[in-house]
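One protein chain omitted, others in place.
This part shows chain A:
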Amino acid sequence: MSSNTATEHGQSAMRFAQFKLVLLGESAVGKSSIVHRFVKDSFTDSRESTIGAAFLTQTIQIDANTTVKFEIWDTAGQERYRSLASMYYRNAQAALVVFDITQESSLDKAKYWIKELQKQASSGIVIALVGNKLDLEEERKISKDEAQAFANELGLMYAEVSAKTGEKVKDCFKDIALKLPLEEKLSQQGQRRRRTVDLNQRPSTNEQQCAC
């Protein structure tokens, strides 16, 4: 999914492309927290569990003329929701497969998702294996070398981040944006233009006033 609003006024034209990105991984590894750090630059220790999927969007500027908008599909981690995942990752151009560096089982789950994406998702999908909870370095159970070697072997991007402190989160999304087939998207002329509606606005609880 992309829309090209590039103007044709020489080199200084602003370029804009939109991509669908999906987050997968075991429950409670911090998928939603990574998204919220990226989109709202905030973190809370008790973020509600995701059921089904949640959606947010965020744009980043990758150079002076180019803006990339991510439409982010954040999925539920519990095993029983697994069969719904293909509905969420279909036609995604990027995937963040997240594990928790302090939970051994979470890397196995990440490997499972990578395998499934490579088999079932769009062929050009950019996959990043992401270890979260870098702030808990002293509780680390999965070595960086081991996870990185696995990612290298499969030709995936690899990053370690902390949604809590914000360390490397933006870099990770920017690196993905740089790997996306931007030129290809921009050259797809004739795409219909879309006005954008902000999908991120959730009213705070006091706005949902009960007048009953």
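The rule is short, and it goes like this: contacts are C-beta pairs under 8 Å (C-beta built on N, C-alpha and C of every residue); 3 or more make two chains touch, one makes a residue touch a chain; residues count from 1.
We take it that contacts and distances are computed from a predicted model.
Only one of "Ubiquitin-conjugating enzyme E2 2", "Growth hormone-regulated TBC protein 1 isoform X2", "TBC1 domain family member 20" or "Translation initiation factor eIF2B subunit gamma" fits the UniProt record of the hidden chain, and that name is "TBC1 domain family member 20".
From the set A:Ala13, A:Val39 or A:Ala53, the residue in touch with the chain omitted from the display is A:Ala53, counting the whole complex.
Across the entire complex, the residue among A:Arg90, A:Lys115 or A:Lys144 in touch with the chain not shown is A:Arg90.
For chain A, the residues touching the chain absent from view are 1, 20, 27-28, 46-55, 71, 76, 78, 80-81, 83-84, 87, 90-91, 192-197, 199, 201-203, 205, 208-212.
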